[in-house]
Structures are given as C-alpha cells and as structure tokens.
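Below you will find the structure I want to go over with you.
Some chains have been omitted; the remaining ones sit where they do in the full complex.
Chain nomenclature is as follows: A and B, assigned in order of appearance, with residue numbering initiated at 1 for each chain independently.
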Amino acid sequence: MASILIIAPHPDDAEFTMGGTIALLARQGHHVTILDLTDGEPTPHGSIETRARETLQATAALSPPENPVARINLGLRNRQITHDLASRYRVAGVIRRVQATILFVPYFEDAHPDHLAATRICEDARFDAKLSKLAMPGDEGQPPIHPTRLIYYFATHLKIVPQPSFIMDITPTIEARRAAIAAYQSQIGPHTANAGLAARLDIEAEYFGSRVGVAFGEPFFVREPLGMTGLTFR
Amino acid sequence: MASILIIAPHPDDAEFTMGGTIALLARQGHHVTILDLTDGEPTPHGSIETRARETLQATAALSPPENPVARINLGLRNRQITHDLASRYRVAGVIRRVQATILFVPYFEDAHPDHLAATRICEDARFDAKLSKLAMPGDEGQPPIHPTRLIYYFATHLKIVPQPSFIMDITPTIEARRAAIAAYQSQIGPHTANAGLAARLDIEAEYFGSRVGVAFGEPFFVREPLGMTGLTFR
C-alpha cells in the first residue's frame, strides 16, 4: 500500500477532477491524504465556515469507513498562492510527514493563477522533500523522501482537450465522486454561476470513460513514462 | 489470462525488440503466440533451414517449461510484404484462430518496407477479424473477435528516439531475451555486418529500464489511452 498525497489549490479542486480516483485508491487500502493549500475563500456565495463544513462532508463521501481519507489545510492565502521557497518547503514538510510516494498535482496548463503556482510549488517540493541535512516545516521529524511519481490531474478552468497518459476507471466509485462534488453547494448550487457544473463533470467522466471502454473515467498525465510489470491495464 | 499475438515481419524481429516482454507474459501464464509473416530469407549469411532452426531455438529460450510460446509462420514473401486484402485476411484468420485479445505490431515509423507494410496489415486485420458473416482463411472455425488492444513495439532499423507510452520491466527475463537474441547467429554472429547488435540491444534495454527505475526495460506505444484500475504501474 502506498502513501498518496493529492495537492489541491482550493478545497473542491481534488473532488471535481479526481474524486473517483481518490475514493478508489482509499477503497484499495492506500493511505490517502488531500492537502488543500488554501481555504478557497472568498467566493461569491461561500464563507470560511461553509466551505470547511462542505469540505468535511466531501471528505466523508470519498472515504470508505475502514480507511478514511485524511485532509490537511496548509493555510496559504487564496487567490495569492505564490511559487516561492517558503511555500515549497511547507508542502515538502507535508510530503515528509505523510511519507508520500505518489503525488497528484494540477496540470501545468490552467487558467487559474493559484493552480499554476501550485503546480510549480509541488514540482519543486517533490525534490525539496528529499534534500538531506535540512528539516522542513511541519515534517514532524519524518525523514527525507523522494516521491517516485508525480501525476498531473486536469483542473477545469481552461477549456483544453486533455491528452491523457492514462485514464483511471472510476466506475466503482462514481457515486462517491458525485456525492463529494454535491457537497460543495456554496460553489455549484442552483443559486450560483456554476449551477450546471456537476452535470458537466459527469459528462467529462463519461467521455473519458468511453475512451477506455468503461462507464466513467478520470484522465491523468505523467511526464516520465509509465513502467509496467505486466498487462496491468485495460 | 489473455491470448496475446505478437506479429513480426521476420523471425528475429519479435525477439530483438520485445523478447523480454514475451518471456515475461508467458511466465505470467498468458497464452502467447508469435506470428512471423515471412521466413526472413534471403539474408547475407542465412538460409531457410538455418533460420528455421534458429527460430526454434529462440522460441525455446523465451518459453517457460510449463507454458511454451506458440509460433506460426504465415508464409508471406520476404522483402515483398504488401498491404493488401489477402494479407490482411490471412492475419485476421490467425487472430481468430488463437482468439487474440492483445496484438503487438511494429511501430508505424520504420525504415524497413516489410515492417511498414506489416504494420498496416495488422492495423487493418485487427478490424477485419471482427467482421460478421465472413470467414477468414485459417480461422479454423473460430468466431469473429475484436482485440481490445493493439500495441506498437519499436523495431531497430530507423534511428529515432522512441517516445514510449509505457516501458515494460523485463529485469526478470533479461537472460531469456539474451538467449533468444543469441540464437540468431546467422544474423548477428561475429561474421556478419551486425556483429555488435546484441550488445547494442542490451544498451537499449538498460537505457529504457533506467527511465522507469529498473535494470532493463522495453518501450511500447499505444494510440488509444491506457486504462487503469489502480496504481498498477511503477
């Protein structure tokens, strides 16, 4: 079982783009942690309290009873995430604390400045986490570690057509994903500008599922080629 | 367990480029068949008899005792493989006969005319094999089938740097691969123009292995994105 760290600029980014995969990996027994870099506020209809409650609810929706998904908030400032040494080291501290071997981070083409900054922070923090002779803030004394994989997920703000390196079959966990997405009513409820988003995200999952012959899928990208030990793909 | 069909223009193409994967899949219990399209002759130092004997020896080297690799020769004419309906249907007949669900075929950029023709024949035959209401020569009465995956391997004549979709870890079967390659002394022996090829193929396997952190690897390409059901890759 691996220790997997999903890094999201804002609460809801992880759920909207890879909620099915999170639920799947947790069901399979991996140690899964979501690290939200900010509290995501302000937004037109949200508040810090509402957002925190929704995040709790979404995390619960993704969590199998026997192996709940852990969640950490790094407390960076929403709308102002900056690619700097301090942010890198704070993320590296979490990587060490949970001894993550797999990172999921936002894809490097995006429209949201926070996402682009988060991607660069995480790419660097992956390396920072392995530096010898240097403590990282919040590492709780855990030793340096170099995550073997950094995997990009596709956030929704830029309307590109992703070219995925692989697609995760999330058919078994589509309902958990839907429930997690639905938790964020302050962001996508009928009173918001994003009222149709949940339906659109479902369409995306169906479309990418169709590319690998399953009902629902989530696309991912890697720069470093995938290594196989057999025909362990569809 | 899957039925896997590796299609090679000439005896030795499969061994030189994916011998380790063939041995690995056979060890894992899959039903593995190599289909050579031609006898590979004439060559500067070969003969039909020599080549057939070498092929037998190479097949044995790739085969675990409990699950030998099957081998078929289609009898097309070496140096003159042509992308036509008759060739497509003959390959489709073999696909049906072994009820293959996975095809390995040469990559679509190559320097050898036989390889380029073979690629196109196989791409088409994959579809031909599923056609209803139409027998295929040599199908032995087996029903239509549509292989779910067509995977390209990288033959060695064109000096490109492949961009693999994935790399198979062949560390467990590198010796089988070496033995299979060494069987083709008429092609790569010290008296031939390819005297250094075995060493160069080893270098390639080491290089691609290094890209996924293992000792030896073989690169592959797919057009259709890979589907995953978990973190089933390195």
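The rule is short, and it goes like this: a residue touches a chain if its C-beta (ideal position, glycine included) is under 8 Å from a C-beta of that chain, and two chains touch if they have at least 3 such contacts.
It should be emphasised that the depicted structure is a prediction, and the values quoted were computed from it without experimental measurement.
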Once every copy is counted, not just the 2 shown, what does the total come to? 6
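Operating definition for what follows: only the chains that are shown with their structure count from here on.
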How big is the rotation relating chain A to chain B when the fit is done on Cα atoms? Please round to the nearest 5 degrees. 180
Between chain A and chain B, tell me the centre distance in angstrom, where each centre is the average of that chain's C-alpha atoms. 39
Complex contact set, residues of chain A against chain B: 2, 4, 24-25, 28, 30, 102, 148, 164-169, 211-214, 217, 219, 224-234
